[in-house]
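Apart from one protein chain that is not included, each protein chain of the complex appears where it belongs.
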Amino acid sequence: MPNLKFCKMKIIKAPYKSWGGIHPRYHKDLAADRALREMPLPELLQISMSQHLGAPAKPVVKKGDSVMQGTLIGEAAGFISANVHSPVSGVVKDVVPAITLTGAMIDSVVIEPDGEDKRVNDLAPLADWQAVAKKDLIARVAAAGVAGMGGAGFPTHVKLSPPPDKTIDTLIINGAECEPYLTADYRLMLESPERVWLGVSILRHILGAKTVRIAIEDNKPEAIRAMEQAMRNADGDVAIVELATEYPQGAEKQQIFAITGREVPSGGLPMDVGAVVENVGTAAAVFDAVFEGMPLIRRITTVTGLPLNAPGNIIAPLGTSYRALIEACGGCADTVKLISGGPMMGIAQAIDTVTTTKTTSGLLALGAPDVSLYESMPCISCGRCVDACPMNLVPSELSQYLEAEDYEGAEELHVMDCIECGCCAFSCPAHRPLVQHMRQGKARVMLKRKKK
Amino acid sequence: MDMLQFILITSGAIALVGVVCGTALAVAARFFAVHEDPRIEKVAEILPGANCGGCGLAGCTEYARAIVVDGAAINLCAPGGNEVIEQIAAFLGREATAAKKMVALVLCGGNDTQAQKRHAYNGVADCTAAQAVNGGDKACTYGCLGYGSCSRICPVAAIEICDGLAKVHPELCISCGACVKVCPRNIIKMVPADAPVHVLCSSHDKGPVVKKMCKVGCIGCTLCTKQVENQAITMDRFLAVVDYSKETPGKAAAEKCPVNCIIAADDSSSDAQPEVLQNENN
Amino acid sequence: MAEAIDKQDHLFVVSSSPHTHSGASVKAIMLDVIIAMLPLTGAAIYLFGWNAIRLLLVCVISCVATEAACRKAMGRNAGIDDLSAVVTGMLLAFNLPPALPSWMAVTGSVIAIALAKQVFGGIGYNPFNPALIARVALLISFPVAMTTWSPWIMAAPAAGIDALTSATPLGAFKSAIDFGQTVPYLTNSTTFMQFFVGHQNGCIGEVSSLAILLGGLYLLFRRCISWQIPAFYLGSVAVLSTLIWAVAPDKNLPPHLHLVTGGLMLGAFFMATDMVTTPVTRKGMAVFGAGCGILTVLIRVWGGYPEGVSFAILLMNAVTPLINRATRPRVFGTGKKKS
Partner (left out) sequence: MTQYILLIISAVLVNNFVLTRFLGICPFLGVSKKLPTALGMCGAVVFVMTSASAVTWLVHRFILIPLGIDFMQTIAFILVIASFVQMVDIVMKKTAPALHGALGIFLPLITTNCAVMGVAVLNVQLTHPFLKSVVFGFAASLGFALALIIFTGLREKIDRANPPKCFQGVAIALVTAGLLSLAFMGFSGLVR
């Protein structure tokens, strides 16, 4: 490492103002002050092979196999895919297709824990990671099955291996957690800032990024303070960026713009502007994988919502059913809508037997008063969606094109640049299902492009 | 000036204007000539002009061009039927190869009273949209969602949604195949119009699973396969499938089916196909 | 909404994200507009008495009745509960002269709702402002009744200006110019304040700029309208009329009188800000406002009608789709070279 110059941690305000955005009711108080805790081991874990973005992993265990904590149970199938490990020691009860949180049927490994938590040591801890070749560190991250913990679940080792013609000069660590209700990242920064910071150091080392920015919204002063404390010995161009509290400040493109002023080009990736964004949870997972030799087998999930009796931030093994999580938080009465993730971008669930994955940052139960239904009222051209769109699209016009199934027109209006943040539908007084229109439009345009 | 002279001057003047204009046009036509095979237009006139895209091309003119220029097969136009094929064959001097009349059929019988839902869907009333939100709201992942994507895309309004289930009116169907392509669950198939027996289910789930979700789903009991000869109905992963290349009366199979998901020709007209097309206004 | 959920029994509601909402609704917006029109209603009743009450009641009732009848005839379920017909009715009444016979007001209401709105499929689909279509149709069909201005109720002979000439200030001015008479209002320094509070002839809702401003500020405060349209509308009228006045001060109204006479204030805050018929982008709203201002001055100064606000807004309504097309914002990550 270069010169160890000790300096006080810099805290800067976000230098650029990203476009659009909204201010939803945050409801973070429900779970913000609940310390992280582990939950009693569920009777069965059902671990989906689709824990991440990309191809589902290939199951490598069969019914009757006994596994230990950390045993590889699913092997990455392709470049954009990730390994899956057993979170507990126990016996494989079955390998069957099961409904995942997106509603798809994907192979899942059902494990009955034996409660002994015997751990397999396939991955040796690399305490002196600085001496390890970058290639090997990336291989370690891949072996541990680390995927983006923010919500999309993009396999981390892919992000860490940019093509040689792209230079990464900025590493942004996303601790914004702009989704209402969710407090998982907040608790992580508050309770284990050192793990996060060491993870960041490893990521920085792998990427060779000169500049490191930890992005935290200014409604989390305690998290900022905790991170500042953990990073007091940081060297080089490292700073905490205080983002304005506004949704979607945690969206990759908006965050890069707010911090660097660079716009990720339409259809491009952050690496096209020399930036990589990783979630704080991912940083901690990288630390675990490298420093402790621990694959990604559990995550923090904020279980929250007004109908819930005792909301909390739970450290749950992968494959825990939503029902078990809710029970661990005191159960709840009259849930009308159950959402995997936050209220803005989360996925509504049909059944509560679906199980957690590496991307389940939250589990939100909404009661009847909190649920707003979509109606297909005509657009009244109020322009609120135009004001709210962080990508500067014209959602009102787009949705009308899409309703008329004019996909070519929609493509010309940049429907593919929609990040599905939900700002438009949130602010629409006519309660139009704008995001659903966009999703459908994007799917159709993708289909058309594939055909060509 | 007498009358005759006057008329001559008049017509001469107009003729002069006409000749000047005509010459200019002739010159222009020479300079800007566009060569196109005149047969394309003729063939396009023979085609029905529905522009349904069932032939796989953008419209009737495009298909006509494909026939004349690229020598495409002339029996691809389903709406036109044998008549059009014969006319084109006669015009171009090709051999007429008749195609069997096919109609679309929704291979699902689970309407809202017979099939379970897994969630209360709220959003765009379109099957593709509903399917994209947590896999669709019907408990059976092979069942018709009933949001009418097929009915909206049908160029001749031959598909009706009754009680959350799409039904094709075979007598109206022009077999363009648009509905087959649009169905997000791929449960609409083109079948011969005169096929004697159909299995109105697409579920490959095991019997007990099907039973939980739908009263009229194929439970894979294999009773029907034993009622027909030469394997006109076979089992494919817990689902009875009709082999339409083999023609077998299926009345016995339909009668034996414990869940009534098989319909046979002679009762399909009254029972399975509603007679009146309701006006779809929304 | 709650009943719909209750019916769903044990099934979870599943929809596309987002699962939370700002709480805004069309009805709430319309309610805000109605609240914003309350000062205006008060001023109209204070100034024109019974006639104002009569016109407001007739217009609102017939608009709502027409809307309900149209929805029923068309077999569409969404009814009158979004309050938009009430808003249209009130706006139409504000755009009518006080002595207009009630049957004409009913005719106008039917035109506004049936011809200008429901024919297109109801709220959201109409390309033109319904109340203005009705006003213009009435103006062309009944030119005499629509330009007979019975004076405001307090216009006692003691009032400083000649309120009993039965003409609006703009009309009186135009005819004075046409007939080469002495131009009124140019000398009296108290005219502006009198006009501003509403002591002038005109339609029942357009005379009191003070009341309109109060309502307009409420709408701005509630973010029901954007500041761009009124600002650019009034601004462009002010600039243009100043220029024209500077060239020929004896033949033109001074800009401060342009602003407080005729339907300009009502137009700028309540008519030109109708969401459905105006652009969706901020830039587009600015263009829209400026266009309205230019056309208003054009018609007022050179046109055949003394007042051009209604026509100007309708003409700009017509080009709204084109403005929307031309003022689409630059999409994030496009158009600029990557750094």
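The first chain written gets the first letter, and so on, giving A, B and C; residue counts start at 1 in each chain.
Throughout what follows, a contact is a pair of C-beta atoms (placed from the backbone, for glycine too) under 8 Å apart; a residue touches a chain by one contact, two chains touch by 3 or more.
Owing to the predicted nature of the structure, the values given are computational and were not obtained by experimental measurement.
Visitor: Given that one chain is not shown, what are the shown chains it touches?
Guide: A, B, C
Visitor: For the chain not shown, which residue from B:C21, B:A73, B:A90 or B:A157 touches it across the whole complex?
Guide: That would be B:C21, which touches the missing chain.
Visitor: Which candidate, C:L56, C:I113, C:V136 or C:L240, sits in contact with the chain we can't see?
Guide: Touches the omitted chain: C:V136.
Visitor: Touching residues of chain A against the unshown chain: what are they?
Guide: Output for chain A: 378, 400, 403-404.
Visitor: Could you pull out which residues of chain B are in touch with the chain that's been left out?
Guide: Contacting residues on chain B, toward the hidden partner: 6, 9-10, 13-14, 16-18, 21-22, 24-25, 28-29, 32-34, 281.
Visitor: Can you name the residues of chain C that touch the chain not displayed here?
Guide: Answer for chain C: residues 73-74, 115-116, 119-122, 125, 127-128, 133, 136-137, 140, 295, 298-299, 302-305, 308, 310-312, 314-315, 317-322, 325 touch the chain left out.
Keep in mind that, in the parts below, only the chains that are shown with their structure count from here on.
Visitor: Could you let me know which interface, A-C or A-B, is made of more C-beta pairs in contact?
Guide: Most contacts of the two pairs: A-C.
Visitor: With centres defined as the mean C-alpha position, give me the chain B-chain C separation in Å.
Guide: Comparing mean C-alpha positions, chain C is 51 Å from chain B.
Visitor: Between chain A and chain B, what is the gap in Å from one C-alpha centre to the other?
Guide: The mean C-alpha positions of chain A and chain B differ by 43 Å.
Visitor: For chain B, which residues are shared contacts with two or more other chains?
Guide: 118-119, 122-124, 129, 132-134, 137
Visitor: Quick check on chain A: which residues sit in contact with 2+ other chains?
Guide: 347-351, 373-374, 433, 436, 439, in rising order.
Visitor: Please output the residues of chain A touching chain C within their complex, sorted ascending.
Guide: Chain A reaches chain C through residues 19, 22, 24-25, 180, 253, 257, 261-268, 272-273, 335-339, 343-352, 364, 366, 368-374, 377-387, 390-394, 396-397, 413-414, 417, 420, 422, 425-431, 433, 435-436, 439.
Visitor: Hey, which residues of chain C end up touching chain B in the complex?
Guide: Of all residues in chain C, those touching chain B are 5, 8, 11-16, 75.
Visitor: Flag every residue of chain B that touches chain A in the complex, lowest number first.
Guide: 118-119, 122-126, 128-129, 132-137, 141
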